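Note that one protein chain is taken out, while the other chains of the complex remain in position.
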């Protein structure tokens, strides 16, 4: 096993998938010769040529739309959207098209498409480059949505997405691309879509987080531990279809839950989790489910993004509130 | 006062707004000579001419995008999207552009834009013609979203939207366009954006509904009344910014809440309401907040839409469940 | 200096006279073309009647556009994919879609418009132009696989205004996708006339923006459409990339059964359009060459009526599907919450 950053793990996953199956190709803006603006597709152009590491014109709707046609026709396209904030341009193709290919044709046509996109703030990016879209996909039956928090999961989830017979969006937390390394198995393996990961065991409070917020949650958990509070951290990994049972089981054990998300709180994925918990486990709850997230305003200019993003301190405060309730 | 259908009330509101302020114009596919495919803009072309009742090319992104430019430049465009399911095509312009004009320019530019669109099922429409989008806008700070359930509110909310200095989406429940008539004041009046309406007073359970589901909720409430259950019905009217206090006040009174929405349950507006109630009023709750909505699948072909849409019976069952909890 | 030829290809004049070079089509094929066009028109009229009687739902008539569709499909091989819209039943019929599936579509049955296995017809496009990137992608994939196949996507004049049209055209141009963009310019997008849809003189010239060829064809002349599509498909199969064909035709009926065209169209337009009816034109041509008789005409009309009647009956007898039956088509694998919801759905069916 080699120690890898998340971006290296992604690159390896793509190379292995392309090696194993010549239907697999990568496509998107700057993914070919340049190897992707974050180097996720580094060297794939040299290895697999311009027909399998494809530089496309600058049009996200066109990327996703043509990739749908390729997928329906039997290829396995892995499309990159340079920043998740630009999937808005492909929204109709994702939500009204990719999500419904199987349904609309009663299974006659299917759409084994993967759309990868980096997302999230904390890297001093320009406007719209930090938007996260999981809540918009959560409400879109027919699409799947995964987001890794570790290099290991990044590789395994991406390979699972490529194997999946349905369209999967893989949201890659930009700020974790190179933030740390871990041992990543060399061979091809998958991490199952639809299964959460217990990132830390605990008994007093459950934190539910995903993607970019998992490190924040873990940091808050550690700080709380120092004060004698035992915090369980669930890394959701898959947003759709959500691992409801993992969340409910943990909350039934700890009786308290705080949800940590990067997107604005209102209408986010945290709302669904809070609703789920209060619908299905209200008698287990000893405090209201709380949400910590981005404030309900557009992502700010990056000079002040730290004030916007959830911090371990804000999470810690929510932990204290549910404990004191 | 005249008895009017909702579509007549909308038409009158538009005519009055155009009469009162020559910056106001309507634009969209077939809104000019044809008067709109549902006649919302009937006769406006004859009265105000082709520069104020504008037939546009067939491009929703272009409609919203150019309307943004018009609004920034000082006009008051009221753009129609023929069916809300086609606002997906304009999603980037709405969510990444209209919503941020003020924010991005620190108030130097503003976007007093209204986007009207019919939505919702129950009228045997084709694929995508029944989609509802409120959840996607709920998560978009900078946009407002209103949806009337009565002819009176349809007129007042539309006029309030036209007066509003920020972009407002007015979602018109298609199946209520001509379903009934009511007295609608002749004069120009507004219904405030951001205020819910108490559609029915009651003490045992709160139903929260909006737009197309208000009649369903009221029907369920009446049926429950016959069995001695007193049901309060809140017509939300505005989805963004939501009248949180009205919901909380009612739930603190009745201690039980059922949310009725047309869109798929997961990730919908109901999730936010359930989360809000459980975060801010958990001690008042004597039962879990329940959601009744569309099933978590794309809207089905209309031959079976009745099986998909929330029915008074399904709402009634949820009422019974919260009462029996 | 770039020159764009927007003269209009025509082989048959409205009176059925040959005014261009006759394509290599035998008498049987010509009669087959005519039969399918008549069958499509018969279906169209029957569906319109059924809708008026409240027996089926919203329906988008294609009357007047049979030549532009049937001509194009006759240029296709059976294994070449067709990307249809809500107004493409003549084309679908010609490419092998069973008539009863065409009835199931306005009946809003989930099977409506779904091609049986082996019939190379994509799902019916409802969102205007959204299928064009799919067509470009499928055609491009075929090129990557070195298949030497041509693809045909149908769409209207209104569709050319959508961003999806633009992006599909541009990708197809860059990647030389073997795709024929067949725009049926029927003069209207619901109530919006062609001149108001775009300021360009023709639709065909839009191809200039994407570096490939465009051509205007008399869309009511089945031979001209056949010939233009054949040539475009030949180029596509040979790796020479896409073509845009503007088939100029006319929608004789309302936009859909929910539309009232008298609000926006002058009655004179219709008189002229009936004069140039594509079915009449082919019949005059066939008769002029002694390839068709009154007797054959009567037999065909009766046969078409019977096929349509039988198809409607079959459609009516198709077992209805319940909502729960659609659950397996949301994802390949049913997620737990949806399985639970299916229980509930089935519970409501009493």
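Read from first to last, the chains carry the letters A, B and C; within each, the first residue is number 1.
Convention: a residue touches a chain if its C-beta (ideal position, glycine included) is under 8 Å from a C-beta of that chain, and two chains touch if they have at least 3 such contacts.
The model shown is predicted, which means the values in this text are computed figures rather than measured ones.
The chain not shown here is in contact, across the full complex, with A, B, C. Which of B:104, B:178, B:252 or B:321 touches the hidden chain is settled by the complete complex: it is B:104.
Touch with the chain omitted from the figure is made, among C:27, C:211, C:239 or C:320, by C:211. The chain that is not drawn here is touched, among residues C:10, C:170 or C:230, by C:170. By the touch criterion stated above, the residues of chain C touching the omitted chain are 1-7, 161-167, 170, 173-174, 176, 196-201, 205-206, 208-212, 241. Where chain A meets the missing chain, the touching residues are 29-30, 32-35, 37, 55, 57-59, 61-62, 85-86, 88-89, 124-129, 266, 295-298, 300-304, 307-308, 311, 313-314. Contact between chain B and the unshown chain involves residues 25, 51, 56-57, 59, 61-62, 64-75, 77, 92-93, 96-97, 101-110, 141-142, 144, 164-166, 194, 241-242, 244-245.
The rule is simple: only the chains that are shown with their structure count from here on.
At the centre of the protein atoms shown, by the Cα-centroid criterion, sits B. Centre-to-centre separation between chain B and chain C, using Cα means, comes to 36 Å. Annotation: 31 Å between the Cα-based centres of chain A and chain B. Annotation: 40 Å between the Cα-based centres of chain A and chain C.
Counting partner chains per residue, chain B has residues 85, 88-89, 127-128, 266, 296-298 touching two or more of them. For chain C, residues touching at least two other chains, in rising order: 110, 127, 163-164, 326, 330, 337-338.
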